[in-house]
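For reference, the structure I am asking about is given below.
All protein chains of the complex are present and in place, except for one that has been dropped.
The block that comes next holds chain A.
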């Protein structure tokens, strides 16, 4: 008898799975209204969101893929958007979630195989090439760019949102769904961390990104 019950349960689970799959298809499929939503959002936020994801991931292709994923998620959830937060911070928070999901997937297999091995420590040099826009800047800016992904994901998020994207403390808090004071303390810690990283970097690489006080030059 148990065999039959088990079989019945199995079928039930399969049917549920199957219908779940169908729902996804139908949800993605209802099109034209969504097209106009896309055009609207693209005009307003595309470059901003792209830049945010780029600075988070530091890879052009990844950023392109992820920004697409943001649109897909936005369209799925658009009806559920309650207007509690602004459209902009909502877009940002989806972008951040997409990015974090991407990091998790990236981490996945390595950490599964060698859970105790600290991969990050091995990556002293950035694997990703520095983008042209950064490469033409001075050494200090390049140094800052390199230090960005040496701090934690939370710190990085706050730094990018606050200084590169130019969001206010309140907006940043909304994006991250944090309190404003948490944003402030994280921002403070992030700046400290970057300062330390910059100092380490200048110690290692010597004059390349050291800061020579102007007064000294005058003397």
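Quick notes on this structure:
To be clear about the criterion, a contact is a pair of C-beta atoms (placed from the backbone, for glycine too) under 8 Å apart; a residue touches a chain by one contact, two chains touch by 3 or more; residues count from 1.
Operating definition for what follows: contacts and distances are computed from a predicted model.
Of "Heme exporter protein D", "Aspartyl/glutamyl-tRNA(Asn/Gln) amidotransferase subunit C", "ABC transporter permease" or "Sigma-X negative effector", only "Sigma-X negative effector" is the UniProt protein name of the chain excluded from the display.
Taking the complete complex into account, residues 3, 7, 10-11, 14, 17-18, 20-22, 24-25, 28, 35, 38-39, 42, 46-47, 50-51, 54-55, 63-64, 67-69, 71-72, 131, 133-134, 137, 140-141, 144-145, 159, 163-164, 191-192, 194-195, 198-199, 202-203, 206-207, 210-213, 216 of chain A touch the chain not shown.
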